[in-house]
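A quick write-up on the structure given underneath.
Coming up: chain A.
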Amino acid sequence: MTWPERHLRLAQAILYLGILAAWEILPRAGLVPRLFVPPLSEALGALVADHREYLGSLPTTFGEIAVSYLIVCGGGILAGQLVGSSGTAQRMLLPVLRSAYAVPLVVLYPVMMVWFGLGSQSKIAFASIYAFIPTMLTAVAGVGALSPALAETARAFGATRVQQILYVALPASLPSIVAALRLGGALVIVGVIVAQMLGAAEGLGFLITRHRTLLNSPGVYAGIVLVLLITGLHEILLRGLERKVAAYRQGA
Partner candidate 1 sequence: MRRHERLIVAAAVLGLFALWEALVRMGRLDASLAPAPSTVVESLVRLAGRPEVLASLGVTAWEVLAAFLVALPVGLLLGFLLAEVPVLGALFRPLVNFLFGVPKSIFLPVFILVFGVSIPQKIAFGVFTTVFVLIMGGIAAVQSVPRELITVSRVYGATRGQIIREIYLPAMAPILLESARLGMVFNITAVLLCEIYGARDGIGYRIAAWGENLQMPQLYAALAIVAAAAVAVNEALRAVETRLGAWRQRT
Partner candidate 2 sequence: MTRALVAICGVSQRFGAGESGVTALDSISLEIPDAQFVAVVGPSGCGKSTLLSLVAGLRLPSSGTVLCDGEPITAPMPRKVGMIFQEANLLPWLSAVDNVAFPLKLRRVAKAERLAAARRMLELTGLAGFEDRLPHQLSGGMKQRVAIARGLVQNPAVLLMDEPFASLDEQTRMVLGDELLRIWSETRKTVLFVTHSLNEAVYLADRVVVLSARPGRVVDDVLVDLPRPRSFAMAASERFGALKDRIWQHIKSAERA
């Protein structure tokens, strides 16, 4: 037996407010060590107080994210479209890629550091590799979902190869391209931040690590909140884009 809608919404609201309240009250009451979890207000306070430091880390971070985004989404999606349009390529590459997905790519970061040092290049290289295969696999799946009936109809109307791609294949793959962007973007953001945490001279991830070594919990949490805001914003933007694109698509 499930509760009526009104009760559920109320219960959910109470639950979530309760969690936020606990985050504030339990550390203050000493029930949770402040080192482990500082009060919510302190974490947010650190974010505000040191906002120049945090904001200052963003240009580098965003820059690294942006370049990786281009590589992954440009290259990954393009590669996905190419592989997806060839049955042979799919049969040969997909099993290899799916097995490769299991490799913990995080171990490549030390190699990136040796090759590129602590600067932005290592972050971009790592994030690009980290996000490439999943993005490509998503794009391939999207091409596969393309209805062959659509392509045949286009050919029946005398469309050239180029026209087929522009007017049929591309609009039809748009939703899956956006889905790939959404996944790739999320992975790129995480990849850059993690790389910065592991070894960097600047950036948001580097900040978080530094605060951790200084045992500055509010600072660590402030950084995490900022990362969550960035990923959340990205998610909202891309979900909106996904909805728009799906709306243009008429059925099938």
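On the choice of candidates, all candidates are chains of the complex that A comes from, given by their letters.
Keep this in mind: contacts are C-beta pairs under 8 Å (C-beta built on N, C-alpha and C of every residue); 3 or more make two chains touch, one makes a residue touch a chain; residues count from 1.
Not measured: the values here are computed from a predicted model.
Novice: Given the candidates 1 or 2, which is the one that touches chain A in this complex?
Specialist: Here, the candidate touching chain A is 1.
Novice: Can you list the residues on chain A that touch candidate 1 in the complex?
Specialist: The touching residues are 1-3, 8, 11-12, 15-16, 35-37, 88, 91-93, 95-96, 99-111, 113-115, 186, 189-190, 193-194, 197-198, 205, 208-209, 211-212, 215, 217, 220-221, 224, 227-228, 231, 235.
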